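Every protein chain of the complex appears in place save one, which is left out.
What follows is chain A.
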Amino acid sequence: MLRTTRTLRNAAAALAVLLLSGTAAFAEDPSGKLVIVTSFPKDMTTAFQQAFQKANPKVTVEILNRNTNAGVKYLQETASNNGTDLFWASAPDAFEVLKGAGLLQPYKPQVKGIPDIVGAYPVNDPGGFYAGFAASGYGIMWNTRYMKANNLPIPKEWADLAKPVYYDHVAISAPSRSGTTHLTIETILQGEGWEKGWRTNKELAGNYRTITERSFGVPDGVNSGAFGIGIVIDFFALSSQASGFPVEFAYPTITTIVPANVAVVKNAPNKAAAEGFVDFLLSPKGQEVLLEPAIRRLPVNPVTYEKAPAGYPNPFKDTSLGAQVSFDVNLSQARYNVVDALFDQLVTFQLDDLKAATQAIHKADAALAKKPNDKAKALLGEARDLVAAMPVTAEQAADPQLAGAFTVERKSATDAVPERQAQVEQKWAAFAKENYAAARRKADEAAALVR
């Protein structure tokens, strides 16, 4: 109730500002039904729906909630007789898929003063097919009761999560299921390089309690205390906190800031209202809705931060936030499916074996700390290398030949036929299984030496 009245007040203020300044944002007054397909939670969509309808009383906003993947599928399947005006979601790659399929309509927002870059990521699509309206960063979320009950220290950096003390306490969602997790994995790979980046990713993974299938599965589990620590996108943690759960959140030094986007769908039945909504999102009043406790996303309009509560993260001021890594979008695109499939085959579906190897390494390491032994140390190093080993190099991963195994485009009959995806995956899975088993044996051997 409180939130509603505040939203209404905000919207009323927005209307007043618009009337006074006399901007021509609504040259043709939008009206009719505006259909939005979105993956955003109800708390967020309702707030914007009400604010927008208040500013445009002739428009009725209809929200269709679907997860990002299902939303993309829905738009693809319904394109022949499209009834959707806007697609509104986080993951930029979902918009890339739609753009590639020719399902989006370019639109240049009328709002001025939005920077080109947030963190290290471009805010808008260069072709104008979709626009960023909010930013979010990845970080670490933890349940304070769980941490206390298990006597766990508070993690600060990604590398902390690889420490033995966090074994079986951490969770993440699968990058193939969550566009934002994919960006985190890719950021680590780009920040540290292919080999070292995968080493880090697998060392972290050795401590995972579970790898969830939905992005929201991670904050949900931390909220209920099913596991203690989650690698999540900031608004999940901040809105959980605002709902009263005993959770806290921190950005590590190296993180990535990703824009959340909106796009007008091609052949939108109500194009005027759709464009009006995009402009409303980017306008100062629309941006302020993002600051509400249940939403908590980072505005892309820098002036909005003046209204933010103290301590609100500001990617335009805090240079540590996302600025450490310069993100190469093209490289990310080239190996997108390969990185997902590698993570699935080497980590998600081999998690038990990977964890067994990791636990053996942790044990040997602890024994070695008490009683140094060079031979054991060498064995342990070999075990770690076995875990970190990758079946493909960085060059191979970005090779279109390999990526071809993961796309569905029908090629002409003369094209070289790439290997089938299932074949490639089986090879990778077998590689991982063998290496994890060997790593475990070596670690056990090392532990036996110092016993």
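The criterion applied here is as follows: a residue touches a chain if its C-beta (ideal position, glycine included) is under 8 Å from a C-beta of that chain, and two chains touch if they have at least 3 such contacts; residues count from 1.
Here is the rule we go by: contacts and distances are computed from a predicted model.
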item: Complex member absent from the view - protein name from UniProt, among "Succinate dehydrogenase hydrophobic membrane anchor subunit", "Urease accessory protein UreG", "Glutamyl-tRNA(Gln) amidotransferase subunit A" or "Iron ABC transporter permease"; value: "Iron ABC transporter permease"
item: Residue among A:143, A:332 or A:358 touching the omitted chain; value: A:143
item: Residue of A:223, A:301, A:358 or A:435 in touch with the missing chain, whole complex considered; value: A:223
item: Selected residue (touches chain absent from view) among A:97, A:114, A:205 or A:300; value: A:97
item: Interface with the unshown chain - residue positions in chain A; value: 35, 41-44, 62-70, 72-74, 77-78, 80-81, 83, 93-94, 97, 143, 145-146, 149, 176-177, 179, 210-213, 216-217, 219-221, 223-226, 236, 239-240, 242-247, 294, 336-337, 340-341, 345, 348-349, 406-408, 410-411, 413, 415, 417-418, 420-423, 425-426, 429-430, 433
